[in-house]
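The complex appears here minus one protein chain, its other protein chains still in place.
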Amino acid sequence: MSTIAPQFRLSRFIGSLFDLIFWVILIFSLVGLPIVFIVLFYIKLPVINGQLMTPYLAMTWMADPSRTLPIVKSFMHTTIFRVMAFPGFGFAALLAAATIFVERKFLAKMQLRVGPLYCGKIEGILQLMGDGFKLMSKEIIIPAKADKPIFWLGPLLFVGTAGAFVALIPVAPGWVVANPSVGLLAVFAVIGFFPIIAVLTAWAANSKWTFIGGLRALHQMVAFEIPLILSLLGVVILSGSLNLSQIVQSQEHFWWIAFLPIGAIVFFITILAELERIPFDLPEAESEIVAGWLTEFSGMMYGLIQLGTYKIICICRIIRGSIPWWLEWSNGLASVSAGYYHSRNYNWSCNCTLPWIATF
Amino acid sequence: MSSGTDKDVEVKDTAEEHSTSSENTKPDSMSKDEAKKFYEEKGLDLSPDVPVKPKPIPAFEKSLADKVSSKFGDKITVDYVRADRIRVTAKRENIVDVAKFIRDELKYDHAESVSGVDYPDSSEIEVIYHLGSYTDEKLGRQIFALATRVPREDVPNPGSDSTRTPSLRDVFYSVEFHERECFEMFGVYFEGHPDMRRLLLPEDWADIPPFRKDFKIKGR
Amino acid sequence: MSNVIGIIRALNSGVKHLAVKRFTLRYPEQKLKFVGDGFQFNPETGVGIAGLRGRHILFHEHCTGCQLCSVACEGIAEAISMVKVHETWKHNKKAIMPQIDYGKCVFCGLCVDACPFYALYMTNDYELSSFTKSALIYTPAQLAIQPKISQDVEIKIDDRGASHG
Amino acid sequence: MHRFLYSPTGLLATLVGEAASSFSPILLLFTFAIVATGPTLILSRMIAPRRTSNPVKFLPMESGQVPQGEGRTHFMMQYYSFVLMFVVFDVASIFLYAWGSSILDLPKSATLPIIGFLAIIFAAFAFALYQAGRKNIW
Partner (left out) sequence: MTTQLPPGMHIETVDEKIMTLNVGPQHPGSGHMRLIIKVDGDYIVSCDPDPGYVHRGEEKMAEYRNYIQNIPHLERPVIHDSSNILYPYCLGVEELLGIEVPERAKYIRVIAAELNRCIYILYWLAIYGIFLGHSTMFMWPAGDRELFIDLLEAMSGARVTHAYLVPGGVRNDLPSNFEERCLRQVEYFEKRLREYEAIFYQNPILKARTEGSGILSRTDAIRLGTTGSVLRASGVDFDVRKKEPYDVYENLDFQTIVMKEGDSYARSRIPYLEMFESCRIIKDALKKMPKSGSVRTKLKPNPKGGNDEVYRRIESGRGAIGYYIVSNNRPEPYRVKISVGSFRNLICMPYLLKGEKLGNMPAVYWGLNYWPVEADR
């Protein structure tokens, strides 16, 4: 009998099943139920057919189809729906997944490969899901002298900040989670968060490679921050507003890129650097400093970071759309450049997923 | 797989047959000593396979060798002069002078390899520098083998026994790593080498230098 | 400016390959076609006949149990050992034949070169993986089986690039 | 009540409240993202194997060697000049935004001081770049 794979034992299997059920119930009752109540507290319950909607009545929507549509409609205008689903988290996560898949597939085409093929029968469409499960079932190893709380917090903060980034983006007229009057400054504020997280986790991991990588991430993001900010100044002057929705509305007739081509190019280059894409991949240069500040992350922690990264890519793409410099042609350029120059990350994506966002 | 099922069935048979056969057929099959004897009976009794043909000594190589021998006289011995190959053996006291002469007068400018050869019968280790030239067009196809012999001790203690020779690192810079390799593999200490450390062997190697003839490979 | 042109040319070069044929062998579905039936040897001329050096095939009717293959293998991989077989051949008095351990074999084919009786050849079969080490040891009976193989894909070259099949 | 609303304190409170209401969804989405993805870590912790038998496994990555020295050290990063420039000009750029967003409402003569401001900034920037280029490492 091999020592690597011990023999299957039914009793242990059943025991672990009960274990799992116990944990699920415990977590649901400790975390899930409070969340449900918080959510119910925030949702403004509608009045339907003359009576106030209660959670218990809402439970009956399946039994009474006439009640369904009003409930859904009213739910769609709540903040919580925006946060969770459409312009918010779920939508961004879906976009990120689509980005990863399309990028992998098209890169493979350029490199004379086939890309994901077998998982999910049709062109490997389930590959990402498989990767997710794989990452989830991998062991999380935390280095010995690491600063454990910060190390655990790193990926969560990263994903959370990427989510906060999502909140600022107008996806369609009226469809935006948060609409502050100085939205553009808020974007810069959120972008400024990422190097802090990088340095924090890099310092916490107590490894040389993460340390160098984190410092490089910090320096790179800082170095490209001013060109990024200045490149958007022209748009602000022309549209006379810092609100993203107003910037979008101000160019219904023509795009500001006609007046600001240089700023557009600067923006494109700096956003590449902010996203640590090739050729600005100094913080993660894998042939010199193993994976930069991601070196010590393993398992699902790494998965969360990747999720956050791709979410930021999508958001930056939509920003390019909502400050419409980067319409079709620029998206095309980005996608093309992705293919020729690596790889792992680049936003191929750009044109291929939901181009209508850019053109509304 | 062509015969997957067949193979699975026959696995047990194979194992059994193997174990039994190794006992039964041991005298039949040829063991290693016998095989060696077989070689010696077949091979060594015969005359050498090399047809001995007297080859003309090429003039250009001869002139190079003459330059060295006229300079150093009987301090060196010219072992052979062949087409493109010259071999000279020098004493270890004057190998640096010979090497300097070869570099400055004959225009050989780099070492291709430094090899040691162990001769336990004469209790000597030979160190051979194969020198080549990039700068001189005519020497492009020439290899100058400069050899020296150092005493060999039966119980080696690399670095602190009499197996030592002057390093040529100051003459030919390129021998640096080659001499380090020769040091760990044969225990020849090169005096004057700035960085005489182990190169390929692990740090905790505690056996005798492995390329000596008395270091036997396991099972041979 | 030259940098911009260089980048654009590189992009163009990459994009052109979107429409080029894939150069990927989808292995379990497609298998490469090899030259001939495997590596064989002509002891009279001392020259081999080209072919893939895969698993061996042993012709029991030719094998004399001379151990030359085993001796040849001794300094290389020590994969061949001579075992007793329960067969009676007139020319194989000792009734021993080679048994090959594919966990050790390096597929150099020098055993085939050593065989003077046309008894040991190599075939196109290269799929030898197994779950246990002992299943990699092939007895003379297993070595006698002609493998069934279907290998039909070749590299094809046309205007739209090279592809398999 | 009305008196309070139009008092300076009340106006400030309104402003703060509006700002909070427009920014609070950001915070909400931030928390939601953590709440939605955090359980995957817990799930991973539950289903993934956890073997603590070999302490070598928990060493930081050092290419297969036992680490020498600390990971957290004083470390010189030669691109310090970029950070310095960032600190200086990030603040300046915020003034530019304040000017830029309201330029359509300002009189034309308001452009002159900003041009002077820009001139000073660019001169300083050019000097900083020159200094940064002069020394290879800072």
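For this structure, a couple of remarks:
Order of writing sets the chain letters: A, B, C and D. Residues in each chain are counted from 1.
Here is the rule we use: a contact is a pair of C-beta atoms (placed from the backbone, for glycine too) under 8 Å apart; a residue touches a chain by one contact, two chains touch by 3 or more.
Everything numeric in this text was worked out from a predicted model, so none of it was measured.
Note that the undisplayed chain, when the full complex is considered, contacts A, B, C, D. The chain that is not drawn here is touched, among residues D:Leu27, D:Ala48 or D:Met77, by D:Met77.
Mapped onto chain D, contacts with the missing chain fall at residues 62-65, 68-69, 73-79, 134-137.
Seen across the whole complex, the unshown chain contacts chain B at 39, 42-44, 48-53, 84-85, 87, 109-113, 115, 117-118, 128, 130, 134-135, 140-141, 143, 145, 172-178, 181, 198-202, 210-211, 215, 217, 220.
Of the residues in chain A, those that touch the hidden partner chain are 107, 110-113, 208-209, 212, 278-279, 281-282, 285-290, 339-344.
We adopt the following convention: only the chains that are shown with their structure count from here on.
Just to note, of A-D and A-C, the chains joined by more C-beta pairs in contact are A-D. Rounded to whole angstrom, the centroid-to-centroid distance between chain B and chain D, based on C-alpha atoms, equals 64 Å.
Per-chain Cα centroids separate chain A from chain C by 50 Å. Touching chain A in their complex are the following residues of chain C: 7, 10-11, 13-15, 17-18, 20, 22-24, 26, 161.
On chain A, the positions that touch chain C within their shared complex are 106, 109-114, 333, 336-337, 339-341.
Residues of chain A touching chain D in their complex: 20, 23, 27, 31, 35, 79, 82-84, 88-89, 135-146, 152, 155-157, 159-164, 166-168, 177-181, 184-186, 190, 203, 205-212, 215-216, 219, 222-223, 225-226, 229-230, 233, 236-237, 240-242, 290, 295-296, 299-301, 303-304, 307.
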